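Removed from the display is one protein chain of the complex; every other protein chain stays in position.
Right, chain A next:
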Amino acid sequence: MSAAFASSTDSKMKSNNDNIRTVDSVKKKGLSDKNKKRANNASGNSTVIKVKSVIPRRRQDLLKWYGWGYKDSMFHLDGINACFTGNRYSIGGQTLPFLAQWAIDKLGVDTTREPKIPKMPTKFPDSRLPKNIQAELEKIALVSVDGMDRLIRCHGQTLKDMSQLRNNSFPRIPDAVIWPESHKQVEQIVSCATRHKFVIIPFGGGTSVSGSVTCPAKETRPILVLDTSDMNSILWLDKEQLLARVQAGIVGQDLEREMRARGFTVGHEPDSYEFSTLGGWVATRASGMKKNTYGNIEDLIVQTKVVTPRGVLEKGCRVPRISCGPEWEHIVMGSEGCFGVVTEVVIKIRPLPPVVCYGSLVFPNWESGFYFEREVARQRLQPSSIRLMDNEQFRFGQALKTESTWGGVLLDGLKRLYITKIKGFDPTKLCVVTLLMEGTSEQVADREKKLNAIAAWYGGIPAGATNGENGYTLTFVIAYLRDVAMEYDVVAESFETSVPWDRTLALCANVKKRIEDECRKRGIDKFLISHRLTQTYDAGCCIYFYFGHNTAKCPDPVTTYEEIEEAARDEIIACGGSISHHHGVGKLRKKWYTNTVSDLGRELLFSTKKTLDPDNIFALSNMAFEEQTNETKTVISKL
């Protein structure tokens, strides 16, 4: 796109002999050039909306480098006191009088000692990117070989990632990071990789929980992380067609904010949407909380443009549906970065609903709540979101109660009296459904009436809007728990599956039982297992498990955890569940891939790879792809 820009950056680079340069040192010069360029571009009657992202290029300035989310937001334990810092979430800055006790009781945490907070590393493996290639890349876009820039982009958000990050023990981190701004630049980078035989890892928000974005440990070629975050423009917005063409690096919250400012919403809200990106969603087949109204990512997307080492893949027309053999654009959906880089996406948008309202229902037990969900799905009466939490989560909500009554789902005063005493619900059994309804006020009221009627049939009782709302806000805060847990020697993780309705109840019971057994077998007595039903479909639902345990007795906590999760997944598969509803396969769930897709399916995957990326530039080794070492390379070349 910009010979002028490239060459000017180039000359700046040359004048700077310091080879290891943090992003910052280059950024200012680079940016001023870019701004000029942009002003020039703008002269062409541009419809491009350049979005200012919340997330800076130096991610560590805003985000916690060793954990989840914003730097200023975290759970803090101090003896019997607990709080959540910062003011980004509604419980921010408030003390949580019940949390510490809950952690002590449930997970055997010693809240009196100091939290283990890692020190930012100062030493990093040397970059293996040859200088001539670096120079070539710098002509295309901004490049950094700074250690921190590389470290924070070598991983996702799995437990193993977090553990290795805290211990600075990654076997391999990328050798350089590049920030292209456009489809064109991505094409140039990929062709450069083909020429020089190095590896590219597309990096969106780094929220992957499958290991998909994690650096392949045994890769010997130089690894370049292609950070998509500078590709975050809205290329056009058509309010009539309700479509937008957006660059794939846009972060969920930026996209949503821009759309809302204009009276629209994409409505795709995975729990990670503050940080995950459009391209990441496509590459993992993400699912958003409000999929009932807006659809999952595959329903939302009209068109994708992908750069592969063999060229660009994009349909020649922008149509609502097509019968033209297999849909090749869908090949990149869920490709987990292994085939190329998604650069641009045409995505549906919707007018903002006039009314958004929350609701909650209390059921005497999991089973009645489950049948209620089943019935709602049968009648296709799902509101934007409908979730069923088990009793464990209900009680965790109580533990998050603040002094000023904030908390997850909790029952106060009269309501509690009514539910437990008059209706006779057992507080150790009752479950909660949270509802998020959108539409006109009549539609919302009508829907609520219908849902309440079905709920009544299954013994459910309305428990108010505040409870519902708290339940949804809790979602974003829960993600921060894992960090505090690790600081106090508890490992925790979530995993999910999709399952047909008829097997759901059994699957939940069996998985819970299996985890309990596995824990007992290893002498772990302080652990937490909880689940919720987060999505419903005609043919089944999505179950989301939380599992954490105290690691005091484990010599190798992460391995122990992984063994138990593996056992749980075996159990899930045996019970008729799937490898994943939305997190994807990555490197963690390879074991179940072939059985899921069949041998022939695996072969198709390989053929696709051979067609799109014969030199394995995108050597992320997710799904059925093996890590490429020197040996495997020779084997392949012999074949």
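Methods note: a residue touches a chain if its C-beta (ideal position, glycine included) is under 8 Å from a C-beta of that chain, and two chains touch if they have at least 3 such contacts; residues count from 1.
Here is the rule we go by: contacts and distances are computed from a predicted model.
S.K.: Any idea which of "peptide chain release factor N(5)-glutamine methyltransferase", "NEDD8-conjugating enzyme UBC12", "Dna-directed rna polymerase ii subunit rpb7" or "Phospholipid/glycerol acyltransferase domain-containing protein" UniProt assigns to the chain that's been left out?
M.R.: Its UniProt record gives the name "Phospholipid/glycerol acyltransferase domain-containing protein".
S.K.: For a quick check of understanding: of A:A82, A:C215 or A:V346, which residue touches the chain that isn't displayed?
M.R.: Counting the whole complex, the residue in contact with the absent chain is A:V346.
S.K.: Using the touch definition from the top, which of A:R262, A:R350, A:K450 or A:R602 touches the missing chain?
M.R.: Of the listed residues, the one touching the omitted chain is A:R262.
S.K.: Given the full complex, what residues of chain A touch the hidden partner chain?
M.R.: These residues touch the chain not displayed: 38, 42-43, 45-51, 236-241, 243, 245, 262, 303, 314, 316-318, 346.
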